[in-house]
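Complex shown without one protein chain; remaining protein chains in place.
Chain IDs A, B and C follow the sequence of writing; residue 1 opens each chain.
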Amino acid sequence: MKPIISETIRTCPQFYDLDPMNIVWHGNYPKFFELARVALMVRIGYGYDAMRESGFAWPVIDMHIRYYRPLRLGRWIGITASLTEWENRLKIEYLALDELTGAKATKGHTVQVAVDIKTEAMLWETPAVLRDKLVPFLV
Amino acid sequence: MKPIISETIRTCPQFYDLDPMNIVWHGNYPKFFELARVALMVRIGYGYDAMRESGFAWPVIDMHIRYYRPLRLGRWIGITASLTEWENRLKIEYLALDELTGAKATKGHTVQVAVDIKTEAMLWETPAVLRDKLVPFLV
Amino acid sequence: MKPIISETIRTCPQFYDLDPMNIVWHGNYPKFFELARVALMVRIGYGYDAMRESGFAWPVIDMHIRYYRPLRLGRWIGITASLTEWENRLKIEYLALDELTGAKATKGHTVQVAVDIKTEAMLWETPAVLRDKLVPFLV
Partner (left out) sequence: MKPIISETIRTCPQFYDLDPMNIVWHGNYPKFFELARVALMVRIGYGYDAMRESGFAWPVIDMHIRYYRPLRLGRWIGITASLTEWENRLKIEYLALDELTGAKATKGHTVQVAVDIKTEAMLWETPAVLRDKLVPFLV
């Protein structure tokens, strides 16, 4: 799906991310996705502080990760987070490339829905506060 | 898909698993799945020690998690891991239920492939060592 | 110092706790201490729920860990948490023993102080709510 807006960050696995096979443990990838998602949301003007102020939390309700090549200590990766759905839920897709070789390391997605922080009720439609922030990117 | 063999463990989220919304951070679920997968593999007789001795590692190449209800501090969950594919790759499906209410909290799957530890080559077929261990469960 | 009250839990390092040296990464030990501390506080009747209801949080302000022997996958350890100070701050000492050999694996301590959740002010004295709960153990 054509992304509405994308943002890319660079990161580098640390020793504590590795497992005894000397590669990043598969369960640590959600942290890397988070870095890219946060950068994307900040660019939209809807980072964690703005979310909280708006009265909504955005729990992840679905996550998929496809591991193509292991991530290794000291090998920089670039991760691009792309917003591909927003009307009823936020779908963000991720692509991680090895910076040195350009090879595809990982791809995946997360789906988030808005929850009213006070009532804990889930919203079936993206609240106006986020729709307004997305307007400039929807042309 | 009908599971070939299943195993269930119980666990309870800890304070360090929680995020500022007071629920388990979505990226911590792979640790819970791991507990159930390890129990399943131990029952098959192919835990981490046996894997290493057999000369194969089994990296996760695909993971999917669907979050139905948040996990909370001190709320015990039961997680069932079920082996549903084994011939070319291991597919394990997970179902987490709230122990108190029986409500479905999470489901998901992981896919693993065998890698020869010495050559780092991926195998396209499950090695004999694991096939032999599965025989008693394949009737 | 003579402990006022102690509690012991058993735990077993998981694959995701290990680093490429095939031992538990040193930075993962605070999670193990937490398990023992939580069990101790629950026995006192002052677990996380009771803390929150009492209006106080108890941040850790000091932690020390001494690593005697590495922790390894599948090797069960017993961790004893002992309350040794409580009047102005909570000091809890930890001792982790290898269950199989009885060898000392780790020791350490944490120090916590009470913070009023509403005002975020630090208390210089343990609040009455906890003192009352400790009475039965102070004979």
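Just a few scattered comments:
In the analysis below, a contact is a pair of C-beta atoms (placed from the backbone, for glycine too) under 8 Å apart; a residue touches a chain by one contact, two chains touch by 3 or more.
A quick note: this is a predicted structure, and the numbers were derived from the prediction, not measured.
Of the listed residues A:D19, A:E34 or A:E93, the one in contact with the hidden chain in the full complex is A:E34. Taking the whole complex into account, chain C touches the unshown chain at residues 21, 23, 26-27, 30-31, 33-34, 57, 59-68, 70, 110. Summarising the interface, chain B meets the missing chain with residues 15-16, 18-20, 22, 25, 27, 73. In the full complex, chain A touches the omitted chain through residues 14-16, 30-31, 34-35, 38, 47-49, 73-74.
Note that only the chains that are shown with their structure count from here on.
When each chain is reduced to the average of its Cα atoms, A sits farthest from chain C. Taking shared numbers over all numbers used, the chain B to chain C interface scores over half, which places it in the same class.
With centres defined as mean CA coordinates, chain C is found 34 Å away from chain A.
Per-chain CA centroids place chain A at a distance of 24 Å from chain B.
If each chain is reduced to the centroid of its CA atoms, chain B and chain C end up 29 Å from each other.
Of all residues in chain A, those that touch two or more other chains are 27.
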